[in-house]
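Here the structure is laid out as structure tokens; the discussion comes afterwards.
A single protein chain has been removed from this complex, and every other one stays in its place.
And then chain A:
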Amino acid sequence: MTTKTFSMDQVKFVAEYAAHLMGCGIHTSRVIRNTKRLGDALNFDVNISVFQKSIILTIQKNETQQIFSEVIEIPALPISFEHNSELSGLSWEAVDRKLSFEEIKAKYEKIVSAPRMNQWLVLLLVGLANASFCRLFGGDWLSMLIVCIATFAGFYTRLFLQARKINHYIIFIVSAFIASMLSSTALLFNTTSDIALATSVLYLIPGVPLINGVIDIIEGHTLTGISRLTNAFLLIICIAIGLSFTLFLFTNRLV
């Protein structure tokens, strides 16, 4: 029975590959395409059904006509475009160069365990990005500086709370509140304070699930599409709650 246990390894690997792609923010049709392609490379026929929290795969061995089924939960991973492009590339490489299972698995582990971008660099870039956002909406240099500092503090809060595994809706409310609270110091100066307040929370906008949700719905994966949009919508409501705490405190001075 050695061949059978060996195949189970491959089945589990293909399922893990699909769940990882789904977890790190890739639209559903690409996940299905990549997984089927990887199955081709390993001499499988893969049939796959994607739900919002789990994936069901049925895998048929081409030579032996054995059938395996696997249900795997989709892990909640941070969004990673690097995994998106590298793992898609891996599925093409597996087909084009006829890699063996061990080679594919080794390459997969290497891609998945690669370190993410330096967090301090991301922090700096996000601060600058939000400041230039403020500029695009017509803010002056002082509001840009205030927004940059506020974003820095807000994003640091987000990373700090994420490392402590706090519920991500609460993270969004707290970071939106801290960023908008700090940027409300713009009210003390004679500057474009409403633009500073408006742009200080925009770094939290969940752009990836919003666009992936639209793509999924258009391509007919309505279930996953709507679940992604619902998640994004809840996060946007959390941003609004965080911002509205600040606005409640300062409404008399804003009008």
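Going forward, a contact is a pair of C-beta atoms (placed from the backbone, for glycine too) under 8 Å apart; a residue touches a chain by one contact, two chains touch by 3 or more; residues count from 1.
The rule is simple: contacts and distances are computed from a predicted model.
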item	value
Absent chain [UniProt protein name; select from "Threonine/Serine exporter ThrE domain-containing protein", "Sarcosine oxidase delta subunit", "aminomethyltransferase" or "Carbohydrate ABC transporter substrate-binding protein (CUT1 family)"]	"Threonine/Serine exporter ThrE domain-containing protein"
Option touching the unshown chain, where A:143, A:175 or A:199 are the choices	A:199
Chain not shown: contacting residue from A:125, A:170, A:188 or A:234	A:125
On chain A, residues whose C-beta touches the chain left out of the figure	25-27, 30, 33, 78-86, 88-89, 92-93, 96-97, 116-117, 121-122, 125-130, 132-133, 135-137, 194-195, 197-199, 202-203, 205, 207-208, 210-212, 214-215, 218-219, 240, 243-244, 247-248, 251, 254-255
